[in-house]
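The other protein chains are all here in position, but one chain of the complex has been omitted.
Entry: subunit A
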Amino acid sequence: MIAKLLATDFLKIKRKGLWFLTVLGPFGVVLLQWFNYELVPGRREWLLQRSDDDWLFYLQNVNSFTPLALVLGITILTSLAASIENETNAWKQLVALPVSKMGVFLSKFTVLAFLLAVASVLLFFFTWLLGIYLDLGSVIPYAEIAKFSFYPYFASLPLLALHLWVATVSNNQGIPISLGVVGFLFTSYSFKLPDWLPWKWPSLQNQWDEPLVNVVLGICVGVILYITGMLDFARRDVK
């Protein structure tokens, strides 16, 4: 059943700009670094002087925008995905089909998680290509690029689960958008946030200086929030 729902959900996101955003996000994040390094003459040299490890310094620069793009992306993607059903209250049509409500929720989550995963893969390639273009050194730290591309993804799963939950149960899409705006502000100041706030996690910072903590937290809390959201969605009457 879940395969059928997935096929349907991928058909439904056609022409809604979700794929475009999936590409735009990582492209934008890397493009900002191209501006940073290349736009002002002499800036690249100055930046390269500031660290011993040019690649790592560059990756940290990229990663200063990745969490913001993720939070923004999650807000917009979940809201768009929910609006597809909300527009004509297609939930009632969908749930009156021989499917389980939990399956409906799982399918939506899977589609969005997949889109974000694609965005992370693109981020990996764009980061890698710009790094080569900027000539940051012949030894390319693939593991580090992967870390900076994929860790934020796992660390932001709780936000995806939370947003999908709020977007699917709100009749008023202003609520999830407001949540997204607040989240975006939180993420902008993530270095000041306490470690337990999920909006801090995509930045990969924590007091132990161990990004893997954020990944594990992200997956665990993500699963918990996902299950909570799914149970609540299944429990509610469809209006």
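FYI, a residue touches a chain if its C-beta (ideal position, glycine included) is under 8 Å from a C-beta of that chain, and two chains touch if they have at least 3 such contacts; residues count from 1.
Here is the rule we go by: contacts and distances are computed from a predicted model.
Within the choices "ABC transporter domain-containing protein", "Twin-arginine translocation pathway signal", "ATP-binding cassette domain-containing protein" or "Ger(X)C family spore germination protein", the name that UniProt assigns to the complex's undisplayed chain is "ABC transporter domain-containing protein".
For the chain missing from the display, the contacting residue among A:V99, A:V118 or A:A146 is A:V99, taking the whole complex into account. Of the options A:Q49, A:T88, A:S138 or A:Q207, the residue whose C-beta touches the omitted chain is A:T88.
Contact with the undisplayed chain is limited, among A:R15, A:R50 or A:K192, to A:R15.
Residue-level contact of subunit A with the missing chain is found at 4-5, 7-8, 11-12, 14-16, 84, 87-100, 237-238.
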